[in-house]
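Take a look at this one; I'll ask things after.
What you see is the complex with one protein chain gone and the rest in place.
Chain nomenclature is as follows: A and B, assigned in order of appearance, with residue numbering initiated at 1 for each chain independently.
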Amino acid sequence: MTEKEEFVEELSGLLEDNATELKKQWVKEMTEMGLLEKLSSLEIEQQSTAIYDTCVLTIKTGMYEAAKKYAREMAKKGVLEAMTVDQIIMGMLKLRDVYGRFIFYKYQKDVEKLYKVLGVYEPVANRILSIVALAFVEEREMKITDQQQAMLTLSTPVLQIRDQILVLPLIGTIDSARAAQIVEQLLNSIVDTQASVVIIDITGVPIIDTAVANHLIKTIQAAKMLGADTIITGISPANAQTLVTLGVDLSMMTTRGSLRSGVKLADEMLKLVVMEKR
Amino acid sequence: MSEDKLPVKNESDIISVRSFGRNLAANAGFGIVDQCRITTAISELARNAVVHGGGGSVTIKTIQNDKKGIEIIFRDEGPGIVNLELALKGGYSTVGGLGIGLSGAKRLMDEFQITSSAGKGTTVIIRKWLK
Partner (left out) sequence: MEIPILKIEDFLIVSFQTELSDDEIDKLREDILDKIKETNARGLIIDITALKIVDSFMARSLSSIATTATLLGAKTVVVGMQPAVALTLVELGLRIKWNIQTALNLERGINLLREALKSEKDVVYE
């Protein structure tokens, strides 16, 4: 056993032996700082035991896996929901203080040994703190990515305005990732709602280039294969001019100037069927 | 990482090869639409190997470097494609087909490599990556 290993064993042994007392001290100090206000005493007991044990285990084994796993779980649960990130990190700092002061107290007679034990303790304590902080940052980043994904879906709502009519108002720039997502969403909506006319309103799309035009044509054709007709509304004169210049065949599309006239046309298309029935 | 070499000698092989491909694609985590793209590309190229190449083999496997994906290799020792450029452009068929098999499979996949020489046969490699 190396000298360092000896210290590790001695230190973790000390922390284990004095667990009850040190934990009590820690909880007391956190309570005084008002960090645990919203927790029940059972929660305090469970969480402090779990955190305390994880820290001792990490010091003992030098393996951070358990600490990482625990920190991730804490972060995911929004920890104890009732605590803010600030409170959690303050709590961890407090635990570091409690351990630290205990070590000072134990080795006050032997400063040389104190330094060596601190040499084992400090890096582990710092590392645990950075793991906890990181877990929270990562959790937050993951939430943001999820939200962005949700926004992407939200930004292209498919609206059912009549029994068999869907309206898809497109807003903003359309890159190919978004275009692919829109096409899939629209086709699924057609089947889900059994809509026979789809109006795609592109008033809110600033630039229509060949790529966007191709996506539109693709959408129209796939919708047609399902059995639904598509009307494109809101092509500005400038955009129409660009499309023609680019060589896009506008005759492949049924177009109307405004969303209103598009809806009117859709009604007519459906009414045509109704009238024939008589 | 699984790898399987399957024969494509006749029409019923086309069905087994493409359902094998669909399963592998589904297990690799591809969504419904990508599964459909991959299966359709397999169907086109497997049929080409049977109809034009006189039969051959197909290797299907998942691949992984920094991304994960699926790779399918079609090999035959048939007559080869005489006019490769034309065949890839689409709309060209020596058997009165639509001529969309090769060009269409290329569009459906992320990567498409073809080598073909007269009298020696044809090899097509296609890949699709998980996004």
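Quick note on the criterion: contacts are C-beta pairs under 8 Å (C-beta built on N, C-alpha and C of every residue); 3 or more make two chains touch, one makes a residue touch a chain.
Small disclaimer: the values here were computed from a predicted structure and weren't measured.
For the options B:Leu6, B:Ile100 or B:Ile125, the residue in contact with the chain missing from this view is B:Ile100.
The chain that is not drawn here is touched, among residues B:Arg18, B:His52, B:Arg75 or B:Lys128, by B:Arg18.
When the full complex is taken into account, the listed residue touching the unshown chain is A:Gln194, out of A:Thr84, A:Gln194 or A:Gln241. Against the chain not displayed here, chain A makes contact via residues 183-184, 187-188, 190-191, 194, 196, 217-218, 221-228, 273, 276-277. Contact between chain B and the unshown chain involves residues 11-12, 14-15, 18-19, 22, 32-33, 35-37, 39-40, 43-44, 47, 90, 97-98, 100-101, 103-105, 107-108.
Here is the rule we use: only the chains that are shown with their structure count from here on.
Each chain gets a centre from the mean of its Cα atoms; for chain A and chain B, those two points are 37 Å apart.
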